[in-house]
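One protein chain is absent from this view; the other protein chains keep their places.
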Amino acid sequence: MEKLPVAILGATGAVGQRFIQLLENHPWFEVSELVASDRSAGRDYADAVRWVLDGEPPTRIRSMRIKPLDSNLESPLVFSALPKEAADPHELRLASAGHVVCTNASLNRMLEDVPLLLPEVNAEHLALIDIQRANRGWTTGALVANSNCTIMPVVMSLAPLRQFGIEKILIVSAQAISGAGYPGVPALDILDNIIPYISGEEDKMETESLRMLGKLNGDHVEWLPAVVSATSNRASVIDGHLVNLSVSLKSQPRLDDILEAWAQFRGSDPVSLLPGAPEEPVHYFEQPDRPQPRRDRNYGKGMTTSIGRLRECPLLGYKFVALSHNTIRGAAGCSILNAELMAARGYISGFYPEIAASNPDAVMA
Amino acid sequence: MEKLPVAILGATGAVGQRFIQLLENHPWFEVSELVASDRSAGRDYADAVRWVLDGEPPTRIRSMRIKPLDSNLESPLVFSALPKEAADPHELRLASAGHVVCTNASLNRMLEDVPLLLPEVNAEHLALIDIQRANRGWTTGALVANSNCTIMPVVMSLAPLRQFGIEKILIVSAQAISGAGYPGVPALDILDNIIPYISGEEDKMETESLRMLGKLNGDHVEWLPAVVSATSNRASVIDGHLVNLSVSLKSQPRLDDILEAWAQFRGSDPVSLLPGAPEEPVHYFEQPDRPQPRRDRNYGKGMTTSIGRLRECPLLGYKFVALSHNTIRGAAGCSILNAELMAARGYISGFYPEIAASNPDAVMA
Amino acid sequence: MEKLPVAILGATGAVGQRFIQLLENHPWFEVSELVASDRSAGRDYADAVRWVLDGEPPTRIRSMRIKPLDSNLESPLVFSALPKEAADPHELRLASAGHVVCTNASLNRMLEDVPLLLPEVNAEHLALIDIQRANRGWTTGALVANSNCTIMPVVMSLAPLRQFGIEKILIVSAQAISGAGYPGVPALDILDNIIPYISGEEDKMETESLRMLGKLNGDHVEWLPAVVSATSNRASVIDGHLVNLSVSLKSQPRLDDILEAWAQFRGSDPVSLLPGAPEEPVHYFEQPDRPQPRRDRNYGKGMTTSIGRLRECPLLGYKFVALSHNTIRGAAGCSILNAELMAARGYISGFYPEIAASNPDAVMA
Partner (left out) sequence: MEKLPVAILGATGAVGQRFIQLLENHPWFEVSELVASDRSAGRDYADAVRWVLDGEPPTRIRSMRIKPLDSNLESPLVFSALPKEAADPHELRLASAGHVVCTNASLNRMLEDVPLLLPEVNAEHLALIDIQRANRGWTTGALVANSNCTIMPVVMSLAPLRQFGIEKILIVSAQAISGAGYPGVPALDILDNIIPYISGEEDKMETESLRMLGKLNGDHVEWLPAVVSATSNRASVIDGHLVNLSVSLKSQPRLDDILEAWAQFRGSDPVSLLPGAPEEPVHYFEQPDRPQPRRDRNYGKGMTTSIGRLRECPLLGYKFVALSHNTIRGAAGCSILNAELMAARGYISGFYPEIAASNPDAVMA
């Protein structure tokens, strides 16, 4: 199978670097266009980037020439790691020009016809693409969004509990510094410290969670009818957002029922067959002091949400802790999984991965 | 005025070192006996101690000879920084022998006749000493306890809100590594990490808080009739326990009423006159990203509880963040304030600080 | 005595904040003008500043209005915390207009007629002010400089060893993040990490050290005729630059001679009488694992250089470790001490501190 050429917008930033790192050796996709702001455009990637991940950029990427933001692109699939301001004009322009655009910005995430996609949780929301294309007169173009990175461990751990009737959700986060991008958090602010505030974060957590956990109803998503209270903290951790959760569940399951729900949780086909899907979407640790960000963020190649410490909450009924890698599952890795799902479902024009060819029923269900 | 000789049990440990540091130049008390385990007994302090605080031990202390744990002591007042196992036999023995013992161990903290004292919050509980002495046949001896260090910012910030009828309290902590003593938390466990579990901590937080906020009723304390849910985390912070709190209040005050209650909060006389009492027991920060452990733990010489981010909680009504220095206000500093209150109230036989002499009414009220 | 009004240039930055903090309650100087860039000018200090030090700005300062950089100032004494680019036009303009300007920028530090002053080490260099005034036609104005903050522990620890004939100096630093200002070092770069490079730092260390340790010879400083090799590293430390030093000494003293030289080292009068001078300019720690940045940077209120681990070096003869607080002794604190020395020596027109009045001989020597 020939690989699908993909473009990366914002290729020199921290999330852009993650895209490059995660797409190296991807079985379906191949990075063929790098796009960045004027400061970098026209230069070779190795010269323009200040590489902040491990080691060095992949050899093949080092000598690729960076294109300017307003370029017309050739790749059918575009991963955008642009910040809000830059995302604004360019993402819609490219979707309108026929590209499938996977955005990580918060900008258009809550538009009614833009799926806020998390394959194991709400693959059905992908049908919004049909609405979106009809609404906007697009044929091959599409815009699909990732959620805020902090809500990821919340939604992943709660999705299997929807069957018990989620009514109240109280979240207190301890978020990694990479969540703020690069250069992001000054070391003077966070070493030997915690910052009990992240601008705009709590609002996103209280709304995006309910939309992601909601049901598709015709042309829109019906939000989960629960009440959320979210509190954000920045911690002295490189990668990995940890959340302490208290929840109330209508049917009052036993703790064992909840453990069983997590153990059984798998994305429906074709999600579990996608190359970027982890074996376990969620993993429960028995040890009382796990999960921990540094030790468990890379579980399932950074795509598994780790859970621990399920116990009773005197106020809301149930308490536990959950953790996701914020720049893999919470950003670039999830975007790639979203794109894989779109490809498997036939939403990327002219590209049919083997999985789509060999499982037409499952895939097109 | 001649200073009162005091002894420190567990003088070489981390909390013992804090006692020495804080009592240097104390206007009423003077360290005159150092007590530690067999490993240190018989040696000069400077030789036995591995000093983990700033700089070097005070010059006068360096050459003091350390006494063994089973010594008979001469100091009327004893500060104990012993861990649970060592505290068990020795604290009660010394109280029984006529010493006023201020304990930091959790061992006897919840005995009905032992005051769990926090002067600004429950100075009236000190009357339990009379019950205690009657119960146990003691005349000059007494045992008074400090709370768990993590509950300190909870109790300090909630005490001024008792007037609004506290019904529910949800706490998620981020606790400093010094809370585990020395050597305590291995660096391999906490650098670039959070540990979402501290053994035994949540139980203490859920019970001690209610006793401390309760009312004295004859010979016992009537606990505050609220429900508490506590979650503990260890963070990569040297000193300073931070708690995110959600609370429900019966009378549903406006946010301004709460700010006003904090601004007005002062210990009643003689508490506010004690040498170790901070000017403000609680201080509210207007900046949205304060308080922070590293920057605000030393506010009010480590005795003020810092509060910030008061806002509505969609679930419980009110949310805010609070911070106390865990080895000053949460341990040694609070013990010293407790002892000052006991002295001012005449509970330390033969010692009358000026404040007691000059304000007999206030003091003996 | 009435206090001397002083201005602070760059008052909202990290070093500017240190000036404000250290000058609070200064016996001679009083902050009366705050100057900053356009972004802050015209606003009250509390509104413009993002306070990154402990607690809150001093109450009196909070409501002071910030002046723009091109203001004409009234304060005879000006402390400048401006970065290089901003320092360029304004510092010389103000000196030329009659102000005594204490600069922390590297810009004019190595001009032949600008003293690179460190009172305990080279108070005699202050005579360059007379040359400077003659050269430039100034009467009351002057420009005096601080050294690079990393060379501070080197120069302070080597000054007492000049008597032994310093020939070779090999320095490897571990520098605190506050040395890069605010926001400075991104947390993503330094948490769980060391950066073995700081742009421009090694050159400064190899030259400024020799000028500071040199002798005044008529109208210029004759550099110490030694060879220096410096290597810079950034470490995960908030404050406190630590240097590992190997040195060769011509007269090959015994280790005890070196210890004695450090123990005896004091600034000559009036330096040791200045309000900002620490009791011990250098302090030797006997414990093998001291000094350490976090525990010892505040020794002597951050003005003492801590030394430890003196031993033989198989290659250069002698090895030891030294530590100075980089934003106190290495920046604001040293600037203030320099200004105190200038006042005591009568270089600040119209201002005669008591020390100058009562010790005319010592002072004017």
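First chain written, first letter: the chains are A, B and C, and each begins at residue 1.
Going forward, a residue touches a chain if its C-beta (ideal position, glycine included) is under 8 Å from a C-beta of that chain, and two chains touch if they have at least 3 such contacts.
All values derive from a computational prediction rather than experimental measurement.
Summary of contacts with the chain left out: across B:Pro27, B:Pro89, B:Pro186 or B:Pro225, the touching residue is B:Pro186. The hidden chain makes contact, of the residues C:Glu24, C:Asp88 or C:Glu206, with C:Glu206.
Among A:Arg211, A:Arg295, A:Arg309 or A:Arg329, only A:Arg295 touches the chain that is left out of the view.
The missing chain, though absent from the display, is touched by one residue of C:Ala36, C:Val321, C:Ala339 or C:Ile355; that residue is C:Val321. Residue-wise, the contact with the chain that is not shown comes from C:Cys313, picked out of C:Leu111, C:Ala261 or C:Cys313. If you put the missing chain back, the residues of chain A touching it would be 51-56, 191-192, 238, 285, 287, 294-296, 298-299. The chain not displayed touches chain B at residues 14, 52, 177-178, 182-192, 236-238. In the full complex, chain C contacts the hidden chain through residues 168, 170, 172, 174, 191-197, 199, 206, 227-229, 231, 233, 235-238, 242, 244, 246, 288-295, 308-309, 313-316, 319, 321.
Everything that follows uses one rule, which is that only the chains that are shown with their structure count from here on.
Interface chain A/chain B: over half of the residue numbers present appear on both copies, so the contact uses mostly the same residues.
Each of the following residues of chain A touches two or more other chains: 191-192, 236-238.
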